[in-house]
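These notes are about the structure you will find just below.
Just one protein chain is left out here, and the rest sit where they should.
Our next item is chain A:
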Amino acid sequence: MFVARSIAADHKDLIHDVSYDFHGRRMATCSSDQSVKVWDKSENGEWHCTASWKTHSGSVWRVTWAHPEFGQVLASCSFDRTAAVWEEIVGESNDKQRGLSHWIKRTTLVDSRTSVTDVKFAPKHMGLMLTTCSADGVVRIYEAPDVMNLSQWSLQHEISCKLSCSCISWNPSSSRAHPPMFAVGSDDSNVTYGGKVQIYEYNENTRKYAKAETLMTVTDAVHDIAFAPNLGRSFHVLAIATKDVRIFKLVPMRKESTSTGPTKFEVQIVAQFDNHNSQVWRVSWNITSTLLASSGDDGCVRLWKANYMDNWKCTGILKGDGSPLTGSSGQPSAMSTVLGSSVQSSQNALNGMSAGRIGKRAPFAPPLRQLTSPKIYQPPAYY
């Protein structure tokens, strides 16, 4: 892996969250400088900041995009106890020429008494629904019934989780076999209360969310939580960032026809990694759920992958080295050592190539030494 590009973020304080939009052509960043910036990727891959504005009166913790079916909509949440919804307004033509766009606030959600720690949109098949969780231990689910009028949001559900909440994650599955479900993590550090992860499920009959499962084995503070994309499986996969990285499998148990309560799950731990040696702060799945990334106190981002037999391993580490940023754009740095052992086989291979195939020499045939450096070598395509 290599650094392809570095973008000067230009925030005046720490960045707390970066979020790509659905198609990966735009991103939003938010910071302790109380602002959000929106960046657009041009055709040649360069990022341009097309909007930057003050969003809150405190550090902005998270920013997230709604599904493009609802237009260009962002939500942010902050230490200032509010969450806000923003919509992009198609600007004047001279703005467009300058590559700028405007975002206006559609609503402020002020129900929380404490810092709002996470904000997430529910899966699109549920309509335009926004979920927040706060340090006051309450999860709030809002809905905008009229997609064309984003200033009208109604608080549909208020769920008290009893413990200070730090993160939420919706199960992205839109299968009819699974009712809507989300997981909440708590960063309460008192280890005598078990169950820092709670799973809530929607009940069609009561029209309410009910707790389906508490992961009692997670007793340490949870900082992040992420359901994996479902990919047609019958079971769910949940990654948790706590004092280590944990991956759980939730297998729905068959419901009796008379049962009206939430689904019962068989909870299995699939993997547990303490390589970060300390607190793990973020976990997130890539789009196909084949890779999990985690970030920890050791300042590294680790990538995890399962092979065919469902054994998980670390396949890559991204580590800050404090070196100054050079001006050049990236080139792949890992050099191949695929060439077989031989005396100058590389040289021969090149000469052989030129002679036998093309009928003229290659422009130059360098003595291809192995260009290795202690830290970088061919990354394994682990399976």
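One rule holds for everything that comes next: a residue touches a chain if its C-beta (ideal position, glycine included) is under 8 Å from a C-beta of that chain, and two chains touch if they have at least 3 such contacts; residues count from 1.
Keep in mind that, in the parts below, contacts and distances are computed from a predicted model.
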Unshown chain, UniProt name, "AP-3 complex subunit beta", "LOB domain-containing protein 25 isoform X1", "Nuclear pore complex protein Nup85" or "Sodium/hydrogen exchanger"?
-> "Nuclear pore complex protein Nup85"
Looking at the whole complex, which of A:F79, A:W103, A:F248 or A:F265 touches the chain that is not displayed?
-> A:F79
Write down which of A:T29, A:T107 or A:S169 is the residue touching the left-out chain.
-> A:T29
Among A:T107, A:Q198 or A:T315, choose the residue that contacts the chain missing from this document, as touch is defined above.
-> A:T315
Residue among A:A4, A:V191, A:M216 or A:V251 touching the omitted chain | A:A4
Interface with the unshown chain - residue positions in chain A | 1-20, 22-25, 27, 29, 31-33, 43, 59, 68-72, 79, 88, 90, 115, 124, 148, 174, 187, 223, 229, 231-232, 279, 281-282, 284-288, 290-291, 293, 295-297, 299-303, 307-309, 311, 313-326, 330-332, 334-346, 348-358, 362-363, 366, 368, 375-383
